[in-house]
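I have a structure here, written as structure tokens, and I will follow up with some questions on it.
One chain of protein is taken out of this complex; the other chains stay put.
Showing subunit A:
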Amino acid sequence: MEKLNILIAGVGGQGVITLGKIIAQSALISGVKALVAETHGLAQRGGAVNVHVRLGEVYSPLIRKADLLVALEATEALRNLSYADENTMIILNERVEKSVLPKIRMLSLEEIKDRLREYKVLSVNADKIAVQGGNPRGTNIVMLSVMMELKLSKFIKEDVLLSLLDERNRKVYLLGKQFIKGWLYAK
């Protein structure tokens, strides 16, 4: 069976771990083996976190090269570039969040995109779509719909996934789906 390696990166508090859990849970119900490696434990927020999600006939908890590198915050895509190569699809949320340390200059979204020039990048304003859907904390679910459309649907049944989401998240999911369909069509 084919394998799918997803690296989800973001800032603590953005729902990074929840996103990994939803994917793995729907995979299990859809009859696909899933492993999710989380490095949590510190209760504090605002730090860089990433989660490795692997689907298919997999044993190792960690990813070598990601098929999908999903960044809920744009800077975090750069921090995790060692997991990407020319085949990796990088899905970027167009948001740059400040570092919790004082007086740190963040890179602008343009600078980040510039450094990603040699990679395949799909850039989404997931925060905006989430707000439109009436759920400002639903950024991770917007990213989920994009992942579904690109690669995940081969492993996960959409109705299983939807059954795991509540009403508000379902709405955000569908809005995200519209976006990505439009994007794919435009291509």
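Criterion: contacts are C-beta pairs under 8 Å (C-beta built on N, C-alpha and C of every residue); 3 or more make two chains touch, one makes a residue touch a chain; residues count from 1.
By definition in this document, contacts and distances are computed from a predicted model.
Enquirer: What is the protein name, per UniProt, of the chain that does not appear here: "ABC transporter permease", "Anaerobic glycerol-3-phosphate dehydrogenase", "Indolepyruvate oxidoreductase subunit IorA" or "Cytochrome d ubiquinol oxidase subunit II"?
Expert: "Indolepyruvate oxidoreductase subunit IorA"
Enquirer: Can you name the residues of subunit A that touch the chain not displayed here?
Expert: On the side of subunit A, residues 11-12, 20-21, 24-25, 28, 33-48, 58-64, 75-76, 78-79, 81-82, 84-85, 98-107, 136-137 touch the unshown chain.
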